[in-house]
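A single protein chain has been removed from this complex, and every other one stays in its place.
Chain IDs A, B and C follow the sequence of writing; residue 1 opens each chain.
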Amino acid sequence: MIVEMRTGATQEEVDSVVQKVKSFGMDVQLNVGTDKTVVAILGGNTGQLSTDLFAVMPGVESVTRIMKPYKLASREVKPKDTTVNIKGVQVGGKRIVVMAGPCAVESEEQLAEAARAVKEAGASILRGGAFKPRTSPFSFQGLEEVGLELLAKVKKRFDIPIITEVVDPHDVDMIAKVADILQIGTRNMQNFALLTAAGKSKRPVVLKRAFSCTITEWLTAADYLLAEGNKNVILCERGIRTFEDSTRFSLDLSAIPVIKKSSHLPVIVDPSHATGHYSLVPAMAKAAVAAGADGLLIEVHPNPEEALVDGLQSLTPSNFAKLMGELRVIAEAVGRYI
Amino acid sequence: MIVEMRTGATQEEVDSVVQKVKSFGMDVQLNVGTDKTVVAILGGNTGQLSTDLFAVMPGVESVTRIMKPYKLASREVKPKDTTVNIKGVQVGGKRIVVMAGPCAVESEEQLAEAARAVKEAGASILRGGAFKPRTSPFSFQGLEEVGLELLAKVKKRFDIPIITEVVDPHDVDMIAKVADILQIGTRNMQNFALLTAAGKSKRPVVLKRAFSCTITEWLTAADYLLAEGNKNVILCERGIRTFEDSTRFSLDLSAIPVIKKSSHLPVIVDPSHATGHYSLVPAMAKAAVAAGADGLLIEVHPNPEEALVDGLQSLTPSNFAKLMGELRVIAEAVGRYI
Amino acid sequence: MIVEMRTGATQEEVDSVVQKVKSFGMDVQLNVGTDKTVVAILGGNTGQLSTDLFAVMPGVESVTRIMKPYKLASREVKPKDTTVNIKGVQVGGKRIVVMAGPCAVESEEQLAEAARAVKEAGASILRGGAFKPRTSPFSFQGLEEVGLELLAKVKKRFDIPIITEVVDPHDVDMIAKVADILQIGTRNMQNFALLTAAGKSKRPVVLKRAFSCTITEWLTAADYLLAEGNKNVILCERGIRTFEDSTRFSLDLSAIPVIKKSSHLPVIVDPSHATGHYSLVPAMAKAAVAAGADGLLIEVHPNPEEALVDGLQSLTPSNFAKLMGELRVIAEAVGRYI
Partner (left out) sequence: MIVEMRTGATQEEVDSVVQKVKSFGMDVQLNVGTDKTVVAILGGNTGQLSTDLFAVMPGVESVTRIMKPYKLASREVKPKDTTVNIKGVQVGGKRIVVMAGPCAVESEEQLAEAARAVKEAGASILRGGAFKPRTSPFSFQGLEEVGLELLAKVKKRFDIPIITEVVDPHDVDMIAKVADILQIGTRNMQNFALLTAAGKSKRPVVLKRAFSCTITEWLTAADYLLAEGNKNVILCERGIRTFEDSTRFSLDLSAIPVIKKSSHLPVIVDPSHATGHYSLVPAMAKAAVAAGADGLLIEVHPNPEEALVDGLQSLTPSNFAKLMGELRVIAEAVGRYI
């Protein structure tokens, strides 16, 4: 951490900063320039120190953080790639793992049709939401417990692992009984009570990026899961909010190589929620694989026109099968497979 | 809702759209242009209908929502201003209500000192966080239950209503026993489980705007509280995330006149979290009052240099007292008082 | 265009709107709902009409544009893909066209080395800036006329077409004598004097997206070039400004499929300026090709450590050659070639 003193800061002001640093058991080095004094705070734990502690002191111009605020998610702490095992499917290895299915579980028939279609096309994991975070209280809120039972049933019938969302910390245990992967949605990435509960469950978690948070904040949120001893964390880029309005969100594919540099965690991409339109999903799914994503989360609905939620961004089974064919070629072109 | 058909859409495609509209019990009017057919969907409930239902149909170019998705928070539903009564203090009337205090409760002494200072300077409500949503698991997380007890004690001693944050839906009842106002923070604005619980409690709520959400989404979140029968909803603008990096967030003061047009709910402003720096708080507090805010939420700490959380954005008691003097003059200039 | 009247608008107010529409020679259709009257304005030219004309009238609640504001760049006006011919190199066909070279022309030696390297590795076009738009007046501003002469010399020696930036409308003719493609940079996308001059020159233009403009605004800016009769327009996505700070800008690859739907113009991608870091360029270049880009604009410097401008985002010749090998495989995987 670098504390820059104001031009004309007094010796007393500099001394106070130095003493405060030492009170935290850290070392300091002074750079006395012609204009300004700069205080460098040394030590491995400055990432967890608030910059405000020094910024508020008299004579201080600015405080710059050099260490990242996240720790357990960083590649410095764990240089080797993490792989997460979902009943024999490795996320984070050479295989591109495709998770697909409807946004919301609507009925047994709908879910079963979707499961059959995505499995046949080569997806490894079935997605389907029972508890839905909806922006309006007057929208369909998901089938909740009933939806969870349908997921359990279809999972067994088609022998396919499932991923489903959890929105309340107190539902984690109930959902973890059925789900192979807990999904934490974009609006809950900084719901710290939920992160702590999901961390305690030790169940694999897909942590979606908040559509308004930086990669640094995302990895810091992952620290909440890892700090509880849950090593099975998969990140999921799903688009960020920008001024562009021709897509629902702006898919930030640069996040993939950035995360591969800074973190050991696997990262997948959800092109369906990002673009908001089925016609844009194939291009972005292919781009994600080319950029180095470890997997994809894609919405597929047996009949998008009848979907209760997000029909416009869902692929039909036949479009999904066609896309899987194209993805296999791209995966090969980057030395991987589906 | 306006459904625009593609150039060259067939009669069958237009008919399908019309039939789907009618299946929802709504009326339709067709505009057959030279190039394009436009289908207008009529009826008072189209705000709650998903645009996807039509956007996904063959031959459809785009679907435009005209009704707002929120309902109970809208001025159309309730033309008269809402006022929220906090033990005799009216939020939303002629008085500008100032809520002030430390970001986090740290000790009885710190809280008591803050309470004395803000009350003396003319604040009506004491703020203080016991349960803190912190972005890193390695940061100070608040005193939790102990903090709540201190709030209860100081509230009684200084006879001042308090506002404190709630982060877990299952803590609402416990916190509502002590707090006169429940604060829902920016990261929880779309934590729908928490909104529902806070709505059920009927306790006055300050709903902070998510730093990444539009005013429309904010009012739609308020609908969650109102839909549970809780009419005591106060909105709080606290800055949105933009590319500008000289302030922590960008305070969106235009939200005030926009909300006054579209909603009946009172709106207050938090200049401390928005700017992130005590030296910017006075200018933005004054601007908020001039723009028509119904109140302010300001961080005051007896000793900002020692603050465990957000010291840099906290005013000292003497700076706060000075600001209150300036605010009184501005309040008068816009026909109000503090 | 859809004009929604306020609840309770009077008959006179509705009539005024209808008369104003008719005064522009357009037709109208009225939707008289139970709550509200909605006026649909019909006709092919409503995209060029300002919404303000109606929004400002008494009794009007809101005005929604349905037609896009751009015209000549739209696929509706010209359904067939445009290809731009650069001395036999087709941009917009099956070939992925790679333009590469240094950000700024620094010396004959530097430019010649870069030209040799990128040509050997398979690039079709050499990039190099002589006139540089620099954010500070105290930064290196480019070699200007001298740089232009070096470009002419190296172009001849290596027999490779060149692209270079133009920043002043009055330089267009001079630069068009040397450049095979005029580059209009991100900060000039809405410099309408410059667009008009570049349009008049009829020289092929690469129009970079303003880092703060929507795709709709970008295509509307392209209309300025097309309106002057210059059909040789190539769009270039180069990253948009968002809150994310781990990359210099956020590369919006979704722009590629969006443009392919809405416009006939070819689109290329600049991963160097977008990411700002050479280590992120390969992943994003591959992703761009997988997403359907028609070409790439990549910074290559014989010695990035010595670069006067943007060294951090430049590839070395050997890294560029390696990337070209990887891009060939991806191009093939999407049915194209380099």
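Everything that follows uses one rule, which is that a residue touches a chain if its C-beta (ideal position, glycine included) is under 8 Å from a C-beta of that chain, and two chains touch if they have at least 3 such contacts.
Quick caveat: nothing in here was measured; it's all calculated off a predicted structure.
Student: Which is it among B:107, B:254 or B:318 that touches the chain not included here?
Tutor: B:254
Student: Tell me, which residues in chain A touch the chain that this view leaves out?
Tutor: 2, 4, 7, 27, 29, 31, 33-35, 38, 40, 42-44, 62, 64, 66, 76, 241-243, 245
Student: Mind listing the chain C residues that contact the chain we can't see here?
Tutor: 48, 50-53, 55-57, 69-71, 133-139, 167-170, 187-188, 190-193, 196, 210-212, 217, 220-221, 223-224, 227, 241, 278, 304-305, 307, 309-314
Student: For review purposes, identify every residue of chain B that touches the missing chain, sorted by number.
Tutor: 212, 214-216, 240, 242-247, 250-258, 261-262, 274-275, 279-280, 283-284, 286-292, 326, 329-330, 332-334
Following the convention adopted for this analysis, only the chains that are shown with their structure count from here on.
Student: Can you check how far apart chain B and chain C are, centre to centre, with Cα atoms defining each centre and the answer in Å?
Tutor: 38
Student: Can you give the whole-Å distance between the Cα centres of chain A and chain B?
Tutor: Taking the average C-alpha coordinate of chain A and of chain B, the gap between them is 26 Å.
Student: Could you check chain A for residues that touch two or more other chains and list them?
Tutor: Within chain A, residues 212 contact more than one other chain.
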